[in-house]
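Missing here: one protein chain of the complex. Every other protein chain is in place.
Chain IDs A, B and C follow the sequence of writing; residue 1 opens each chain.
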Amino acid sequence: MSKIPVGVLGATGMVGQMYISLLSNHPWFEVTYVAASLRSAGKSYAQAVEGRRHLDGSAAGKSGIGDSVGKLIVEDANDLSKALDAQKAGRCSFVFSALEMEKDQIKSLEEAYAAAGIPVVSNASAHRWTADAAMLIAEVNHHHTDLIPIQRKNRGWDKGFIVVKPNCSIQSYTTPLWALLQKGYEIKRLVVSTMQAVSGAGYPGVPSWDIIDNLVPYIGGEEEKSEMEPLKILGSINQEGVLVNASEPKISAHCNRVPVSDGHTACVSLEFGAKKPSIEEVKKIWSEFKSLPQEQHFPSAPERPIIVREEANRPQPRKDRDADKAMAVTVGRIRPCTVFDIRFVGLSHNTIRGAAGGGILSAELLKHKGFI
Amino acid sequence: MSKIPVGVLGATGMVGQMYISLLSNHPWFEVTYVAASLRSAGKSYAQAVEGRRHLDGSAAGKSGIGDSVGKLIVEDANDLSKALDAQKAGRCSFVFSALEMEKDQIKSLEEAYAAAGIPVVSNASAHRWTADAAMLIAEVNHHHTDLIPIQRKNRGWDKGFIVVKPNCSIQSYTTPLWALLQKGYEIKRLVVSTMQAVSGAGYPGVPSWDIIDNLVPYIGGEEEKSEMEPLKILGSINQEGVLVNASEPKISAHCNRVPVSDGHTACVSLEFGAKKPSIEEVKKIWSEFKSLPQEQHFPSAPERPIIVREEANRPQPRKDRDADKAMAVTVGRIRPCTVFDIRFVGLSHNTIRGAAGGGILSAELLKHKGFI
Amino acid sequence: MSKIPVGVLGATGMVGQMYISLLSNHPWFEVTYVAASLRSAGKSYAQAVEGRRHLDGSAAGKSGIGDSVGKLIVEDANDLSKALDAQKAGRCSFVFSALEMEKDQIKSLEEAYAAAGIPVVSNASAHRWTADAAMLIAEVNHHHTDLIPIQRKNRGWDKGFIVVKPNCSIQSYTTPLWALLQKGYEIKRLVVSTMQAVSGAGYPGVPSWDIIDNLVPYIGGEEEKSEMEPLKILGSINQEGVLVNASEPKISAHCNRVPVSDGHTACVSLEFGAKKPSIEEVKKIWSEFKSLPQEQHFPSAPERPIIVREEANRPQPRKDRDADKAMAVTVGRIRPCTVFDIRFVGLSHNTIRGAAGGGILSAELLKHKGFI
Partner (left out) sequence: MSKIPVGVLGATGMVGQMYISLLSNHPWFEVTYVAASLRSAGKSYAQAVEGRRHLDGSAAGKSGIGDSVGKLIVEDANDLSKALDAQKAGRCSFVFSALEMEKDQIKSLEEAYAAAGIPVVSNASAHRWTADAAMLIAEVNHHHTDLIPIQRKNRGWDKGFIVVKPNCSIQSYTTPLWALLQKGYEIKRLVVSTMQAVSGAGYPGVPSWDIIDNLVPYIGGEEEKSEMEPLKILGSINQEGVLVNASEPKISAHCNRVPVSDGHTACVSLEFGAKKPSIEEVKKIWSEFKSLPQEQHFPSAPERPIIVREEANRPQPRKDRDADKAMAVTVGRIRPCTVFDIRFVGLSHNTIRGAAGGGILSAELLKHKGFI
């Protein structure tokens, strides 16, 4: 099988570089088109990221830029005609968007790509609350790809579409919630406190002066995202083809930035509905949870989406973030809650599972379903 | 007024050194007796801590050992006769206990001092759940000193007694809770997630391998303390002279160790009873809160026990832990909670307000009330 | 004595804020004029730094902005007429320059102030290699103030002048070198490796992604400064009124950025000329070293410019940077060198001794000598 040629928009930023790195030996996709800001346009990709390569030798063992990608000429992401030329030339079947611009600019630019027939798998928050854009976690709401034909119809788009990836802060608890929900346990409310890595703020992101021997108990906009996005992901598409958000659980999020490079940790207290699982049942449900990406053996799917650790002091970001290609959520400290029903700690790698890796898994889902 | 001569048990450990440092220019108390393990006994205090002085030049500007303390000969803390000799010689009116031993050993040793007529103000957890031992936060339950005559009667003690200081993890939210309670706002439940400094584990404490680019979502025994101790502090003494713990709030605590040297941070979501203050009212109550230590101008009392910050991103440990001699609790991010009623972030210096400084403030209260 | 009214240019940046903080209770100087970029102009100083105050509660116990400074209206630093108005109104006798602009802009702007009659004590590097501008470390080359009349004559300036402060990286070894030189020990060569705090890069400065669990063995331009600036400071003014740089020592500097908030550490190996002091002699010279600021009891002068520590593992940045108001250099590990003659470790607080505090000490020297 020849590989599907893909483009990366915003290819020189932190998440863009992670896409390049993770796609370097991908069995289905091959990066054949890169675009960024006008400043980088015209340079080879290797030149464009010289002096600002963030990932060498780290990031779950991935490193370096393949020669073929290094030689690609960076195009101006704002110049859609370049992408269309590439598409015609068979070098750009769809794009990953890791654009770093004003939200409104991203919104209209991603729409322009989709309207022109280039599917967009986006990391940006711009379209997360666009009603007919699916916000995907491949193990949780893979059926939300049903929104794609609806979106095309709504917009009069032919081949293009837009799907998005949720915020990195919710990855460490949304899949565990879903695993419980689908076993019939309603979840009414939860209080979550996150301790988030600095890479979540991009680059240059958090000044080191603000984080050495310190933490910052605030991340602009993050608590709202952490409280609302799970409700869209857990929503269902009604007969009119409208995605109706879930009404529960009510979530209260406290989001903190801590001196950790990669890996977001979440402390969760949650309340079930009338039917309450035992602690052992919760562990069993999470340990055994598998979904479409596992069943279909998508290349980026972790063998187990949720890894349950029994040690008292796990998960920990440096020690667990890279579990199963940095694509698994690791949970631990599953115990009764003195205020609600259960408590636990969840952890996921924010720039892999929570960003580029999650986006690639979504694309694998889209390919499986024939959308790309 | 000549100063009251005091002893420090466990004077060479991290908290013990902090006592020596904070008492170096105290207007009421003077360190004239130091005791530690047998290993240090017989050495001058300066010799005993050589190569393991933890505080030089840091800790809210306090530094160094005064000459007079440096020359004191360290006695064996297990040898009560030494303390009694010092007491007779007018060199030890009462002791601060910062002992680091097995809990049972501390328990009986502190009792032995008290029985022999030497009052003990303890930092250790050994007697926190001893029914007739007051667990004091001077601004909150100063009236719990009423337990002292009861304790003496119970035990047949003459001049001695034992009072204790609560765990450092609860300091950043218990005083704020109390300020609301005494204005008539019941608090039913709260979920708190703490991010605690490594100095809370003593020395050597947390291995650096475990905390660089990492955090540990577990501290042995800390969650139980964080959930239970506030109930004793908020308890009341009934007509039989028995301290009855408060039955509310129900607390669910998640305790985390983070790469911060000093300063414990707590993210709190809380639920009031039927009567609910507005956010503005909460801010006003906290800003204006003063108690006996402020009214009586105790030397170690912060001018304001609770400092309210309006910035979106405060409090932060490195920037706020030293506020008002490191004795104030700084709160911020006071906002409505989507699950309960309000949310906020509290911060206090764990080895000063939460340990040695808090102990000294308790001793100032005891002197004010004539117990020492 | 009424205080001398001073201005701070670049008052809203990291070093500017440090000036405001350190001058808040200064016995000789009072901040009565603040200027910054056009963006801040017109706001009160309190407003201008809201949300970007870097120093609360830290920095050697200094904190906060006094009410009087908070209410000052920030002027546009580029608009010299504002400063002249202030000067006429008796609100700006001289200025501290903590400007953050292009080097050339700073150079001409500082010249404009001086030409207009406003003396400039500058933190910027712009005029460090201006031949007739003294680069002062008050304990080392206080006699270089003799360049001021020469500079005025050269430039046709009346009351104004420019003096500068050297780079923060050289503070931890230049004073020790000078102490040895003035006892008659020639120093031929030295190799120095620095480990520098992130605050040296200003704000936002070093991205946290680059420094967590990491170090960066490169700081642009820093090695050149570290090698050359000591030679100017150690230079002498010849009969023609020209400052002739010292020709020795030859310095090889390796400059590294490490995950430390404040405090630059330097590991130095040095070679003497024919006459070589013993290790004990070196310690004695450094311990006993005093200079004009000590003799004249300048308010910001440390009691001892050089503190010698005997412990094997000192100095350390977090434990020693605040020594003596953060104005002392702490040295330790003084021992024979296997390649040259002696080795040692030096440490100084980069934003206090190495920046704002050093600038204030220079101003105290200038006042003592009658230049301001």
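One rule holds for everything that comes next: a contact is a pair of C-beta atoms (placed from the backbone, for glycine too) under 8 Å apart; a residue touches a chain by one contact, two chains touch by 3 or more.
As the structure is a computational prediction, the values presented were derived from the model and not from experiment.
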Considering the complete complex, identify which of C:53, C:127, C:144 or C:319 is in touch with the unshown chain.
C:319
In the full complex, which of A:158, A:288 or A:311 touches the chain missing from this view?
A:311
Full-complex contact with the absent chain, from B:75, B:213 or B:341
B:213
Tell me which residue among C:258, C:282 or C:329 touches the hidden chain in the full complex.
C:258
Hey, which chain B residues sit against the chain that's not shown?
14, 54, 198-199, 203-213, 259-261, 318
Touching the missing chain, which residues of chain A?
50-51, 55-58, 60-61, 63, 212-213, 261, 311-312, 318-323
Where the unshown chain meets chain C, residue by residue:
189-191, 193, 195, 210, 212-218, 220, 227, 250-252, 254, 256, 258-261, 265, 267, 269, 312-319, 332-333, 337-340, 343, 345
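The definition used in the following text is that only the chains that are shown with their structure count from here on.
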Chain whose average C-alpha position is farthest from chain C's own
A
Mind checking the centre-to-centre distance between chain A and chain B? Centres are C-alpha means, answer in whole Å.
44
Within chain A, the set of residues that touch 2 or more other chains is 210, 212-213, 259-261, 318
